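Missing here: one protein chain of the complex. Every other protein chain is in place.
Moving on to subunit A:
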Amino acid sequence: MSSNHPLDQLYRQVIMDHYKNPRNRGVLEGTNVDINMNNPTCGDRIHLTMKVEDGKIADVKFEGEGCSISMSSASMMTQAIKGKNVEEALRLAHIFSDMIQGKEYDDSLDLGDIEALQGVSKFPARIKCATLAWKALEKGLHDH
């Protein structure tokens, strides 16, 4: 298949890599943040466990079921927030939310792999897939 398929801006290589080889997959035992979230309209679900110590996300894992966008987004999210403090993680979630909706976003932080999801903003039907893991993160940190 040609490399300039119209879907390439959605299904970037790095996204597919995270989908196929998810980072931080699993469930952490004895954690202080444990969140289940699902997208009732499509059936995607995520189970996010985090160990938050001294305002810092010491460890994080996710388990779930869903499409390439939702699962790769979850994988990238865990990769990005691991080791960050809570405020930084929430700031990242905010930037992600702006980016995925196609709004202007704060690019002073290095988003790394996450930036690959920018193309999702052109596919309105899929934005909810990308945001599921981040919503779980925000809920988990707020409830904490």
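The criterion applied here is as follows: a contact is a pair of C-beta atoms (placed from the backbone, for glycine too) under 8 Å apart; a residue touches a chain by one contact, two chains touch by 3 or more; residues count from 1.
Keep this in mind: contacts and distances are computed from a predicted model.
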Hidden chain of the complex, named as in its UniProt record, picked from "Sugar ABC transporter substrate-binding protein", "Secreted protein", "HTH-type transcriptional repressor YtrA" or "Cysteine desulfurase": "Cysteine desulfurase"
Residues belonging to subunit A that touch the chain removed from view: 1, 5-7, 10-11, 13, 16, 20, 41-45, 65-69, 123, 125-126, 129
